[in-house]
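Yeah, one chain of the complex is gone here, protein chain that is, but the others are all in their spots.
Our next item is subunit A:
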Amino acid sequence: MGFNWNWEFTWEILPKLLHATLNTLMAAGLGYAIAVVLGMVFALAQRTPYWALTKVVREVIEFIRSTPLILQIFFVYYVGPQFGLKLGPWTAGMIAIGLHYSAYLSEVYRGGLEAVPKGQWEACTALNMSTRDTYLRIVIPQAIPPALAGMGNYLVGIFKDTPMLSVIGVAELMHTANAIGSSSYRYLEPYTLVGIIFLAISLPTAGLIRLFEGYVRRKLGLK
């Protein structure tokens, strides 16, 4: 078989793939939103005075980071029902991917939180601020800017990992391309298009993240 690109077929499947791209973006966005919040919870939970909590969270994070995402997706979707946790593919997928990336993001946050100088904490004590206000108003706003580069990497990462959701039937880009392939026996065009779509989104995103980082630093007066 030689190289045989069919333009007519390409134009025919493109709308379908672009439509699936919306699902991919939604999966990445939702998964990331979960990870951003849950990651901070994990990071903060390791800073409480309760060492048992720290230890448990630490182990959970290590466990999540040391096992493949695809296994976690399968686990939530197929093993969950045995424990009475019956979830649709979307919900199961979002939980798995959100949880997975929250483990990575919590490490990024941890670095940012630890980088906030001790003097900031002492100033908060001297102003008699509560621990809650100290975190929400003083420490976290200073921990985020240095964490933005790492957070951005994982945003692109989660986006590129969404094809794994196809294994449990989430109708994202990869799933759609597979379906096209198996019904038409043409794989070259759909997979090539998937690659181009991923590239066309990933590359500008990385640039935008850098711009955003600069904007946040200026906005917070940290430059």
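Please note the rule applied: a contact is a pair of C-beta atoms (placed from the backbone, for glycine too) under 8 Å apart; a residue touches a chain by one contact, two chains touch by 3 or more; residues count from 1.
Definition applied: contacts and distances are computed from a predicted model.
A.B. asks: Can you match the unshown chain of the complex to its UniProt protein name from these: "Ectoine/hydroxyectoine ABC transporter ATP-binding protein", "Molybdopterin synthase subunit MoaD", "Copper chaperone NosL" or "Peptidase"?
C.D. replies: Of the names offered in "Ectoine/hydroxyectoine ABC transporter ATP-binding protein", "Molybdopterin synthase subunit MoaD", "Copper chaperone NosL" or "Peptidase", the absent chain's UniProt record gives "Ectoine/hydroxyectoine ABC transporter ATP-binding protein".
A.B. asks: Among A:91, A:142 or A:178, choose the residue that contacts the chain missing from this document, as touch is defined above.
C.D. replies: From the options A:91, A:142 or A:178, the contact with the absent chain belongs to A:142.
A.B. asks: If I consider the whole complex, including the chain that's not displayed, which of A:6, A:125 or A:192 touches that chain?
C.D. replies: A:125
A.B. asks: Which subunit A residues would touch the chain omitted from the figure, given the whole complex?
C.D. replies: Residues of subunit A in contact with the hidden chain: 117, 119-120, 122-123, 125-130, 133, 137-138, 141-142, 220-223.
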